[in-house]
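My questions all concern the structure below.
Here the complex is missing a single protein chain, while all its other protein chains stay put.
Just so it is clear, A, B and C label the chains in written order, and each chain counts residues from 1 on its own.
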Amino acid sequence: MVMVADLAEDRLSTIRARFPLVVTTLDYLQLLHNEAIEAVVVATPVSTHARLVREALVAGKHVLVEKPITDSGATAEGLIELAAQSNRVLMVGHTFLFNPAVEVLRNLVHCGELGDIYYAHAQRLNLGLFQRDINVLWDLAPHDISILMHVLGAEPIAAGAHGAAYVQHGIEDVAYVNLAFPKRTSAAIHVSWLDPNKVRRITIVGSRKMAVYDDVQTLEKIRVYDRSVHAPPHTDGFGEFQLSYRYGSITIPHLPSAEPLRLEDEHFLECIRTGRVPLTDGRQGLQVVRVLEPAHASLSAGGALFPVPQQAAACSHSDGTAEMQLIPA
Amino acid sequence: MVMVADLAEDRLSTIRARFPLVVTTLDYLQLLHNEAIEAVVVATPVSTHARLVREALVAGKHVLVEKPITDSGATAEGLIELAAQSNRVLMVGHTFLFNPAVEVLRNLVHCGELGDIYYAHAQRLNLGLFQRDINVLWDLAPHDISILMHVLGAEPIAAGAHGAAYVQHGIEDVAYVNLAFPKRTSAAIHVSWLDPNKVRRITIVGSRKMAVYDDVQTLEKIRVYDRSVHAPPHTDGFGEFQLSYRYGSITIPHLPSAEPLRLEDEHFLECIRTGRVPLTDGRQGLQVVRVLEPAHASLSAGGALFPVPQQAAACSHSDGTAEMQLIPA
Amino acid sequence: MVMVADLAEDRLSTIRARFPLVVTTLDYLQLLHNEAIEAVVVATPVSTHARLVREALVAGKHVLVEKPITDSGATAEGLIELAAQSNRVLMVGHTFLFNPAVEVLRNLVHCGELGDIYYAHAQRLNLGLFQRDINVLWDLAPHDISILMHVLGAEPIAAGAHGAAYVQHGIEDVAYVNLAFPKRTSAAIHVSWLDPNKVRRITIVGSRKMAVYDDVQTLEKIRVYDRSVHAPPHTDGFGEFQLSYRYGSITIPHLPSAEPLRLEDEHFLECIRTGRVPLTDGRQGLQVVRVLEPAHASLSAGGALFPVPQQAAACSHSDGTAEMQLIPA
Partner (left out) sequence: MVMVADLAEDRLSTIRARFPLVVTTLDYLQLLHNEAIEAVVVATPVSTHARLVREALVAGKHVLVEKPITDSGATAEGLIELAAQSNRVLMVGHTFLFNPAVEVLRNLVHCGELGDIYYAHAQRLNLGLFQRDINVLWDLAPHDISILMHVLGAEPIAAGAHGAAYVQHGIEDVAYVNLAFPKRTSAAIHVSWLDPNKVRRITIVGSRKMAVYDDVQTLEKIRVYDRSVHAPPHTDGFGEFQLSYRYGSITIPHLPSAEPLRLEDEHFLECIRTGRVPLTDGRQGLQVVRVLEPAHASLSAGGALFPVPQQAAACSHSDGTAEMQLIPA
């Protein structure tokens, strides 16, 4: 039993033409009240996420909601609590965490191949698609924030941002985010709806090696650079010493061909069947929102860094088992 | 009569081997006191610029000094005044302004082909060469600041920056600069000594077209994208309206092959001969420092925007005649 | 009524799972004898094309057959005659002719923008997919031959080839084809199943401009180079004269986003409905085979050029109307 609800009849008719066995409705309540349906996917404007997810959970459905989980940390917390009480799976569509390239990147960091992580910088640029209800920060930065938290295995402790709105009044279409992670690691994210090129690139600079993840590439998404610069161990920054630069080879690992969206959906189904906690569960979605909120506040405060509220037991679910399975030995 | 002064004898012997007619000395005063010498080029650590340029001007020499002109606006002002009083040419080595690609970029802006300029973003990244006396902001950002001021035909009214020092204690090797120009134009500059790739890219986004200048490319340095997004004229940001995206062709203009450093040197000689004001005169060099100073202050102030002091009659010398000559019709 | 016949039950079950309304059968005769079915698509090993297309035409079906139409010109001629007699549409799946990039390329040639066409060279390389019943010449070269004939608006008058079989005994996996067109235009095609990179590139060099079609690019498939070299008009090759090189800009036109396979299928349906002659009709498919046959013979004859048999009234159907519709004004 598959049912699709939408407010637009033309979209529904397109779906029926393509998937003739799918039932469609203009009234989402028909979907929520249908007892044959166990799980729903919420892909609606962000401002409606909190209400629709709540209603779905109350109706006893498992829920996969598009990112960001909601437009505020407070409502996201409520949903997490509700899902826990009703023993339903609540998962957020941070699709990139199901991308094999991201998994390779994470392993490079976690196994220490890059050394200590100095900093990361990310660009997610494009011409369009302008959103009407959220700015570019809420639209595009969730991808990079979720990837960086997953890859670095840490959560930002402070966030700032500056940006500007050029095309739509009051809705930023360009933004630069500045994240402070523990252990002096920093990250910068540049998001834009207003750029001539499609860019989706994340660079991670470590003390031993560096890596670039370029998602626009079809095959060669990850490059590992065996390059670094070394300062002698005991220097005070004033004495005479020589830095040494190391330039080694570049490695482009072969990635398993996989469709992240399919892996995400299969993971959702598996979590429903087995009760496993999703890789991108409500708490992960909440933490992304907890970074977006101070970054958004910073936009109108001159770019100052604001603290990111910390979770009690952050990342306890990120035990690495789920993502390991994505990359066959 | 060509003379080279350096504190290191091995560098001098290398020069003698390559240019056997050049006279070398360990004592720069011999050079300054040599009456046969009319002009000197100062290419020394930034902290010594102010003193050496002053001594050269006092000795009656014309001076071409490497960028940035000095490490403070106050000393730069003194040099400009001294050069004016002694009727000597004072020019700063902002070499990129002699790059034909920059000239093409400037013409695209000035002739209105890009429309209103929304924003620019620049990246100047590399592994090395770490400096010891200045941070990456003072080392690399002068290039982008001078290019952007020249191309946009405007000077920043405020500057902020954040960054970090990973390899050398207290000397930032990564920095992000945020510039506010008049008419809501903004610019972001990312400079780094600590990146796996050599990147030298500037993107300029206008209301009609967009342009990318990639200096790492050998031949295809400039790309003009006939792309834009349009909002209907009278919208308040809340009403219902449709944005329209325009995707046209990309044009890669053919650039005259020219060596910027040679053009810069020829321009210096021409200014000496004709009394013409250099394209990159002391005031242009000063204005770059006036942007670097608040940006540097912002580095330790959480990235806040600080105002950039304005010149009385900014850019009056930038009449466009010099650069027009670079591009044959 | 849609029915799929295949010899492998597992493929059929995959189809049923994905398209639940499709009827499947292991016996293709059920499909041919089903009167509700008006048209069939033959996508089988090449050696079976002639027999299956014939049976389908005899059963009164319109036929779209994968390229190449058959493994010999003689059988292809028979099919064309049969289709004409039975008044059925016979179309060949030369999909690239429905690619907007190929249409742009053709217009560049036909409107004279490239000037006189000197020569073209094409590469279609990949690692795999090795075929068992045909060599790389019959597998990959039909794409380039059909594109070149369409773009140049001419048919080769002679063909030669050399190649080698490295992985499978007696089945060439690398081949180089040499085609002579009228008016001294020549073309070279390099096809390989044994290359580290996926390459799908065609370069066309004209007396006025040059163009490159790179099908591996997602967006920037066509580049037009405003470059040429000119010799003075009256030279005998021995006198003193100066060649002049012209280097102008590069233009990357925006291509409409279109799915060639969908356009091909829609064109097939339109031809059935309207009786229109397909852009890639049997005669076009036949002419590709007439080029493949001498090229194949040349493979074992030291690469010598063999003549290509000419059609009586070749290309009379290629009036350009079909393809013009692909590119909106």
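Basically, a residue touches a chain if its C-beta (ideal position, glycine included) is under 8 Å from a C-beta of that chain, and two chains touch if they have at least 3 such contacts.
The model shown is predicted, which means the values in this text are computed figures rather than measured ones.
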May I ask you to name the displayed chains that the omitted chain touches in the full complex? A, B, C
Residue in contact with the excluded chain [from C:148, C:212 or C:295]: C:212
Tell me which of A:45, A:60, A:112 or A:248 is the one touching the absent chain. A:248
Interface residues of chain A (partner: the chain not displayed): 220, 226, 247-254
Spell out, residue by residue, where the missing chain touches chain B. 20-21, 198, 218-219
Interface residues of chain C toward the undisplayed chain are 118-119, 121, 127-128, 130, 160, 162, 164, 166-171, 174, 176, 178, 184, 186, 188, 190, 193-197, 203, 205, 207, 210-212, 223, 225, 227, 229, 231, 235-237, 243, 245, 247, 302-305
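In this section, only the chains that are shown with their structure count from here on.
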Rounded to a multiple of 5 degrees, the Cα superposition angle from chain A to chain B is 180
Argmin over chains of |mean CA - global mean CA| returns A
For the copies chain B and chain C, the interface residues, called same if over half of the numbers are used by both and different if under half, are same
Mind checking the centre-to-centre distance between chain A and chain C? Centres are C-alpha means, answer in whole Å. 43
What whole-Å value do you get for the distance between chain A and chain B if each is reduced to the mean of its CA atoms? 37
Using mean CA coordinates as chain centres, what's the gap between chain B and chain C in Å? 52
Chain B touches at least 2 other chains through residues 247
